[in-house]
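The other protein chains are all here in position, but one chain of the complex has been omitted.
On to chain A.
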Amino acid sequence: SARFLCASADLQKDLGEMVKKDKVVVFMKGTPAQPMCGFSNAVVQILRMHGVDDYASYNVLEDSELREGVKTFSNWPTIPQVYFSGEFVGGCDILLQMHQNGDLVEELKKLGISSALLE
């Protein structure tokens, strides 16, 4: 792929742009339609519950350089990884706890997204 030709410094720069391009960005194993790991699936399910369908997802299983690059970028060792407005939010455990304690509704509000759970 074209990415393979990029030096790793370029990938870090690309990632900086990728996470800012969309309000909600998820790096996961598989796709929202077909998650390939229970933890990635949990993130997809949580977002779906809040009515967040319009987000950018990147499948790290298709790109091993991306898989390692995003870990370096966020200094976070595992996948999935969730970003809101370019800011790293965390992995599955953090999103789940934010869902449980109500913080997720507040964070989505800051992004201009009204959670479906408020309806």
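Simple rule for what comes next: contacts are C-beta pairs under 8 Å (C-beta built on N, C-alpha and C of every residue); 3 or more make two chains touch, one makes a residue touch a chain; residues count from 1.
Here is the rule we go by: contacts and distances are computed from a predicted model.
Name of the non-displayed chain as stated in its UniProt record, restricted to "Electron transfer flavoprotein subunit beta", "3-methyl-2-oxobutanoate dehydrogenase (2-methylpropanoyl-transferring)", "NADH-ubiquinone oxidoreductase chain 5" or "BolA-like protein 1": "BolA-like protein 1". Among A:V24, A:V70 or A:C92, only A:C92 touches the chain left out of the display.
Contact residues of chain A toward the unshown chain are 29-30, 35-42, 61, 75-78, 88-94, 96-98.
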